[in-house]
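Below is a structure I'd like to ask you about.
Only a single protein chain was left out; the remaining protein chains are all shown in position.
Letters A and B name the chains as they come in the text, with residue numbers starting at 1 for each one.
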Amino acid sequence: MTRVAIVGTGQTVHARRRTDVSQAGLAREAAVEALADAGLTMDDIDSVVVASGPAMFGAVNQPEKWLVDALGARYKPLVRVTSGGGTGLAGALAAINQIKAGAARRVLVVAYDKLSEGQLQASISTLYDPFWGREFAVGIMGFSAAYWHARIKRLGHTEEAAAMVAVKNRHHAMANPKAHVKKEVTVEEVLASRPLCWPIKILDVPPISDGACAVILAADQDAESITSTPAWIHGMAYYCEADNAADRSMLQSEPLQIAAANVYKAAGITNPFRQFDVAEVQEPYTCFELSYYEGLGLCPAGGAAELVASGATTMGGELPVNPSGGCMGANPIGATALIRLAEAAMQVTGKAGAHQVPNASRALVQAGGGWANLRGVAVVGAEKN
Amino acid sequence: MTTIHHADPSETMESMPAQISMPYTLTPGQATGIFLAELRNRRLIGSRHGDGTILVPAQDFCGSTGEPVTNFVEVAAAGELQAFTTTARGTIGMVLIDGTSTPFVHQILQADPAALEIGTRVEAVWAVEATGTFLDLAGFRPAGNPNTFEPRESPGDLAEPLQQVDYRMTLDYQHAYGQYYGTLFDGVKNSRRIRGVRCSECRKVLLPPRSHCDVCFAPTHEWIDVKPTGTIQACSVVHIEFIGQRLTPPYIYAEIVLDGSSTRLIHMVGGDAANADKHAVEPGNRVRAVWSERRTGSLADIEHFELLPADEDPS
Partner (left out) sequence: MTSSTPGRVAVVNSAQTLLTSSWSDRQHIDLISEAVSRALKGTGIRLEDVDFVIDSGSDFLDGRSISNCGFLGAMGAHHKEESRVEEDGLWSLTYAANKIACGSAAVGLVVAYSKPSESDVSAFWTGLLEPFIQRPTGLDQFSAAGLYAQRYLAKAGLKADDLHDVSRRAWERAARNPFVDVDEVPDDRSFWFEDVATPLRRSDMARPVDGAVAVLVANAEVADQIAKRPVWITGQGSAIDQHFLAAREPDSLPACEAAGRTALRATGAASAKEFDIVEVSGTSTVGELMVLEALGLAEPHRGIDLYRDEGSSGINPSGGALPADVIMATGLARLHEAASRLSGRTGSPQDGLDNARTALVHGTGGFAMQNHCVVTMAAAS
């Protein structure tokens, strides 16, 4: 059985607005860093997968066609996978399938978004059916807040609990050199912050960022010859749910539960809270991190508020979640999921620097997007599975 | 963002026009930024890459090799036409600037297409007033001067790169209602009926109606009247303002499951009772549609949903 590993990672300096590079140049910056990390050049790369958010974010249709030049990818296979906020992970999954099928040996996955260039909420609002509710949309913020409201009532995901996520992730971001938002906050400050789509308040919301991430994947001997520290992919899946399916309560994310069950089975995980050393999750709003705890089986349904309050998911706790700071440190949406994967790889290979979880050897990754109906999960480990 | 024009009630409802129009602030990057900034000075700047390739307009990276720019050159605003085509919008050509490696596409102006040939000498036409876009170089026209020019090495007084190009992208659509939305919205407009369809397998009533059940993938087979009352499945209070917003905040965003259906309708909750304390409106609250005076054949025919007093709740 072919085992695929991450053999190089790179991230740009993320920022609220990068006026020094184009979208294409931003993507290149991450690719160059990943190639350097792996000790490879583009000549060594067989195939490129680009992942980015909706094309309307940047006014360029199929932007990978423009990125080719900056990536030096002429005459190589290059395709873009776009699947909402989790697209970086969906892109990595496409790359893994190319490698396992023998269609490529070394694949570069580049994910980016340059959100400073467009109108984020207006763009995301076009997710809505033009006949069915688009005029009420606030990106997915109104929607996300609405279902958080339902989870507050049914599952006890209180505003305080979400504020603790904000406090924790913003604290973690302080140690991450790639994060561009570095400001500690208190629970009281989060609770008192300006409501955007109540119950979501401004400190529940990640920054809007320009940024890119790149990951290089290879299998077995290829991986082992490239690096002495491959981060092996123990499992990865990306599931969906029809947006207006009957009886979709969204109190729990069913595609997340399905993805987790499948990936855990492949990776031999039976007790995720005990078996993982670290987790990186994609939290577009703080309330989602609470929901993921339950969907990923880190705690029982209704147990998320207690879990975050226990400190178990803070650095130094039993299962630190988002030691990188997660989306709260930087959120270039199309790149965010790949950043989670890259951060997980850095953790299990001991390369996470100041935000390293000591002795981490197995990491959980969660990503997702769309209408909270696209959900991905991955497991990354230091040991060859 | 999206503007939805509601059709004149007398029109047949085959399709609905919609427009997505948003402003952008695009970053050209260093080399193209310098190129664009120098157009104001009526200078053409090229970029040199790796083995000596010169690209005009200057690029951060060479598409043939991926090599980054090593230095900049100034080139003459003249060259030769390598290809051209004429469409209803004018003549477009590929111009190879003297001393450079690769042509680029631009408008060919002030020319009789019949008199153009591959190899025709051309020179720049500058815009009267610079606006900070590529069109500061308006295009090229046939040139009398047959002389060619050599690129001049790295001008010392290069402009700072332009960091931002303002852009508006406008996309126009004519979305088909199809038979299902057509039937639904005809009913809404003409008789204030809201109808969904029942799945032939799981028996759930789906709104908006559609040909297949999302879960079973079985065909739907029966139109079912859905009540204008329902339960809030989820709601939030919109305070944020953003460019392209269609409604003025604050308002209550709500996903409502109408009585008799199993899917969510997206709308807002209003009325005196709800507006008195918007944060008090909760998932689980009962609501009813308040019909608008307008008959547009869309969700806009519902003004909003209002809280349904318990003593008026039919359920």
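Throughout what follows, contacts are C-beta pairs under 8 Å (C-beta built on N, C-alpha and C of every residue); 3 or more make two chains touch, one makes a residue touch a chain.
Here the structure is a predicted model, which is why all the values come from computation and not from measurement.
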Visible contact partners (per top-of-document touch definition) of the missing chain: A, B
Option from A:T2, A:T41, A:T186 or A:S225 whose C-beta touches the chain left out: A:T2
Contact residue for the chain not shown (choose from B:E14, B:D225 or B:D313): B:E14
Residue, one of B:D186, B:D214 or B:E303, that touches the chain absent here: B:D214
Positions on chain A contacted by the hidden chain, ascending: 1-2, 22, 24, 54-56, 59-62, 65-66, 68-69, 73-84, 90, 93-94, 97-98, 100-103, 123-124, 126-130, 237-245, 254-255, 258, 266, 369-371, 373-374
Residues in chain B touching the chain absent from view: 14-15, 18, 20, 26, 28, 32, 36, 55, 57, 59, 63-64, 82-87, 89-90, 92-94, 102-107, 113, 118, 133-135, 139, 165, 167, 169-182, 210-215, 217
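The working rule: only the chains that are shown with their structure count from here on.
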Chain A and chain B: spacing of chain centres that average the CA atoms, whole Å: 25
Sites on chain B touched by chain A in the complex: 1-2, 4, 16, 18, 20, 22-30, 32, 59-67, 161, 163-164, 167, 169, 173, 175, 177, 181, 185, 199, 202, 204-206, 208, 213-215, 233-240, 242-247, 251, 253-255, 262-268, 278-279, 282-284, 298-300
Interface residues, chain A side, partner chain B - complex: 18-25, 28, 42, 56, 58-59, 68-74, 114, 116-123, 125-126, 128-138, 141-150, 153-154, 194-200, 242, 244-250
